[in-house]
Every structure is written in C-alpha cells, then in structure tokens.
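Note that this complex is displayed minus one protein chain, with the remaining chains in position.
Here the chain labels run A and B in written order, and each chain numbers its own residues starting at 1.
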Amino acid sequence: MMSDTNYLTTDFTLRSWFLTTDHKRIAILYFASLIVFFFIGGAAATLIRIELATPQADLVSSDVYNRLFTMHGIIMVWFFLIPSIPNTLGNFIVPLMIGARDLAFPRLNLMSWYIFMLGGCTTLFAIFAGGVDTGWTFYTPFSTLYSNSYVIVAAAGVFIAGFSSILTGLNFIVTIHRLRAPGLTWYRLPLFLWSLYATSVILVLATPVLAITLLLMATERFFGVGIFDPRIGGDPLLFQHLFWFYSHPAVYIMILPGMGVINELISCFSRKQVFGYKFVAWCSLAIAAVGFLVWGHHMFVSGQSLVASLVFSFMSFIVAVPSAIKVFNWTATLHKGSIHFDAPMLYALGFIGLFTVGGLTGLFLACLAYDVHATDTYFVVAHFHYIMVGGMVTAYFGGLHYWWPKITGRLYSEYWARTAAVLIFFGFNLTFFPQFILGAEGMPRRYHVYPPEFQVWNVLSSGGATILAVAYLMPLFYLGYSAFFGKRAPANPWDAPGLEWQTSSPPPEHNFTTQPVVTRDPYQYNEAFQAEPQNA
Amino acid sequence: MTDWRPPLALIGAWLGLLALLALTVTLAYVPLGAGNAVVALTIGTIKAGLVATIFMELWHRRGLTLVFAGAGLFWLGILLYLGSMDFLTRT
Partner (left out) sequence: MPDSSAVAPQYASIPHRDHTAELGMWVFIATEVLLFGGLILAYFVYRHAFPQGFAEGSRHTEIVIGTANTAVLLTSSFLVAWAIEIFSPATIRIVTWLLIGAACLGLLFIVLKGIEYSKEYDEHLVPGIDFLFAGPLANGVQLFFIFYFIATAIHALHMLIGICLLITLATLCRKAPTTRHHAALHSAALYWHFVDVAWIFLFALIYLPGRSAS
C-alpha cells in the first residue's frame, strides 16, 4: 500500500528544499524558476508584438526594440527552452521511468540548479541594468567593437548557465546507462528516454564550444584584441562557425525532448504501441548526430565558401529524414488507435501539425537559392517559432499535463485544460503563420518599423499573440488551483504501463518501495496489462 | 607490507613519454618543411595515446568506457573537419 508520506511531505523546511538532492524536488525548483523566465521572455515578446501592430515607431525606439528582441531571445533560448523539458519533466521522470531511486549524481543535479540560477541572475542583471542589443547570437564585430551595452555580463550569464546544461546532460547519460531497473533493456526504454539521451549527448558535446566561443568574444571585447577583427587579420566568420557549432545542435536540444514527450502522449491516448519503436528510437540519435553536421546553413549568405555551403545544405536535407520518419510513425501510431482527446493528447496532436509545418519550411531554408531570399526575414522567424514554440512549448505543456497528477498528486480541470490547448493552437497559428507570408514578401526581422503594406499581416500576428498570451496564462490559474485544491489523483490515472505510473502519486522519497523489475516492452496498452493489479 | 613499487608498465610509459618529448623537441629543429607539423602532431598523438591507455587505464577498459572516451575525439574531428572546410575552400 501507499505510504503516508511522499516526496512533498517528508519535510517542509526551506532547508529541505534548497539543499535537497531529490531529483523530484530539484525538478520542482526548476519548474518554479522556468515559469519566471518564461514570463519575462514572454513580456518582451508582448512588447515586440505591440510595437509591430503599427508600421511606425510608437511604443519604443529602435534602440529599445533591439534590446527587447535580444532579451526575448536570450531568455527564451537559454533560460527557458533548453532547460524546459530536460530539467523539469526529465529530472522528475527519468529516474521514475527507469525504476531508479535517483539520478546517478544527485549532488551534481542540485549544483546544476544553483549554477543555472547564478547564470540566470547574471543575465537578468545585464538586462535590467541596461540591456543588450546584439541579438541572442552575439555576432562579431558588432558585439565586440560597436555595441554599447552589457554584452560581457549577458554572455557571462549564458556561459555560466552552460555548465548547468553540461552537468544535466552528463547526469542523464550516466543514469540511463547505469541505473536501469533489472530487465529494462535498451529496447524496453520508453522513447522519452531515448530522446533525452540524444539531447544529453548534444548538451555535453556542443555546450563547451559555446563556452569557449563566448569566452573568446568577451576577451576580444574586454582587452580590445582582434580575435575576430578583420582589421588585424581575424575572421568574423570563425565566430559564426564556432557559435553555430553549438547553436544549431542546440536547436535539437530544443526539439528532441519535445518529440520524446509526444511519443508517450500519442501512445497513451491511442492506447497503442508506438509504431516502429526501433526506428523512432534510433532516429533520435540520428537527429542528434546529423544535427552536428548542418550548422553552416545559418551562414549561406555570410560569405562562407560555396563548397561549405553545398555540404551544409545537403546535410540539412538529410537531417529532415529522421524527423520525417518520426512524424510518419506518430501518425501510423494513431491509425486505428482508440483515440482519447484528453488535454495532453490535444497538445500532442497540435504538436504534430505545428512541427510538420516548421520542419517543412526548414527545407525551404536548406535550399541555397531560396535561402538567399529568405535570410533574415520573418520567414525564418516563423520557421523556428513553429519548431520551438509550436513544437517544444506545446510538447512541454502536453507533458506537464500528462505527468501533472504524478508530480502533484492532484487532478486538474479537464475542461480548462482542453480550452487552453485549443486556444494555444489557434493563437499560435494566427501569430506565426502570417509571418511566413511577411517573410516571403520580404519583411526583414529585427526592425521596429516597416512599410505600411505589411500592416495587415502584422495586425493579425499581434492579434494572435494576444490570444496566445491569454492561453499561456491560463494554465497558471487552473494548474495552480489544482496544485492546492484539485481532486486527489490515483497512482495511474491514464492506465499507462510506464514504470513511473507503478508508484504512488506523488511518489515517495526514493520513488519505489521495492525495486521494480521489468518483464515486457514499453507501451503495452492491452487487456493483459489492464487486468493486472497495480501495486500502488 | 603491501608492495608500494610502481608497476613496470607505468615506469615504461613514463620513460617512453619523456623519450618522445626529447625526440619531438629534437625533430622540431630538423628542417622537414611541412613535415615538421606532421611529426609534431604525430608524436603528440602517440604521447596522448600512451597517457590515455596506460595512465588513464583505457588498456583495461572495454566497450562503454572506450566509446565515451572516443566520442569526444570523434566530435572534435567533426568540429575541425567541417569547421576548417570553409576556410580551406574559400575562393
């Protein structure tokens, strides 16, 4: 039977939270911090969309606008998207899914949160002290020679947060290798773990290159030496190569965990095994590996050599293959499934559509010729928002709803959850689809004024953003209500076979009262399973 | 009393490393044109290999540890190869 105390009720002191090594509590710490960062980044986006509702500059000056989109980018990329699913849902679910009592290195895990907060506070300081206007990419020579803003402080914040990413990735890799329950072979792992493993590989191998790149940039700016300064022989393109060696794989950090969540949701709410399990599993690793070979597609018009452009263009087409395989496998999983339209499933279905649009427009941009036209236009902005917001944030919300009963031990209002899911889908499309059209018509990104003929689409986009903002605020209320007053959740509200559902909700301090043993493949949503008694 | 002397393999590796150091410094002063860089990096790689296999005990490791040790090098290769491709093919 369920014991009386769970991880939330073992101790209520502040100390027990801030010095905890329990992966579940650290996940909660991350949750709380990421909500704050999400709404700070979102506030910047709101101001941007308000400014762009009219062609003239009425709300902010060009200088403030530069700082707004830079702040939006830095906060959302490094302090929300990259840690979003891995550090919250991943931190909470990984040990539960593999039947372990904690991650391999619990103290490193806590340290990673403190490092993350140190980086986050440093960046926030840079933003509120006066801001940064380089864009999230810190391109030289603007960042090193010309920008008159807090570049070094902001870069230091990102640099510090990078170590938190590395520690998390390291922890996941080692945990998934070494702490799996007896009988839990690689091909019995839920696909969420495969995708988190692939994500961790990127975190560990790409993040250090960002660290050294930012260090070189800051050194150049601080000492006035010309590492990337063409006047004394440096090459600004070297900065871009180093930066994108990290930042393109980082795009996959910002989507692979989302794909992993979607596998769990689609399978659960169609009551079926994931179609082509092994393909999906290996596609995660293929995306992670090939994702390292495509970074030059950010530099097609930068003046890199044609040979390099051709190779990077080709590799960019290749990386679409494993992504497409995943989409096909999800739709095949839905085929003849017993589909339940619970809130998490609505998010999952929304994800498939939005990710597909984002992925396909990525192919446009992988084309050397079309990319010349689309570079630095709203087409690119719409493309990556479809992946990162339409994809990752939607998956994040889906996963949050799916595991919410496990995390809090409470149920939420299904009505409000579905409403929010539908609103997010429509609000998102209304915000970003017009931006494809704007981009195709040639509206460049990063300007606060534009010719009047672009206004119709911009007004639509700003209108959509309003809906989106409301929809993103809604979970704060109904999930917040649920956390304190919601109905008690049973151990396994979705009748799912994963190990995380075999323990009580919320789980006890060390996850399982007895060491679970795995005897079957994942996703066995069938009669045999449901007849079995649950041990929680 | 337990044996405190170092295993022969360690002593061999240490002396080998010092010998290779002497060799690489000597060869650096022999004019070989572009060969100098090749020699320096080859000897460096052999030295690193000695440290990794003997001092870091990779000689006694299998499977997973070797993969982990190799992964960093493999990705370093990607970075250097694709990263230098642009600069080597500029026209």
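Structure notes:
Note that in this section contacts are C-beta pairs under 8 Å (C-beta built on N, C-alpha and C of every residue); 3 or more make two chains touch, one makes a residue touch a chain.
Note that the structure is a prediction, hence the values are computed from the model and not measured.
Across A:Leu103, A:Ala198 or A:Cys283, the single residue that touches the chain missing here is A:Leu103.
Listed residues A:Pro55, A:Gly135, A:Gly226 or A:Gly463: the one in touch with the omitted chain is A:Gly226. Interface with the hidden chain, as seen from chain A, comprises residues 95, 100-106, 166, 169-171, 173-174, 177-179, 204-209, 211-213, 215-216, 219, 222-227, 232-235, 238, 241-242, 245, 510.
Interface with the hidden chain, as seen from chain B, comprises residues 1-7, 10-11, 13-14, 17-18, 21, 24-25, 28-32, 36-37, 40-41, 43-44, 47-48, 51-52, 54-56, 64-65, 68-69, 71-73, 75-76, 79-80, 83-84, 87-88.
By definition in this document, only the chains that are shown with their structure count from here on.
Centroids built from CA atoms put chain B at 38 Å from chain A. On the chain B side of its complex with chain A, the touching residues are 64, 71-72, 75, 78-79, 82-83, 85-87, 89-91.
For chain A in complex with chain B, the touching residues are 177, 201, 205, 209, 235, 237-238, 241-242, 245, 292-293, 295-296, 299, 304-308, 311-312.
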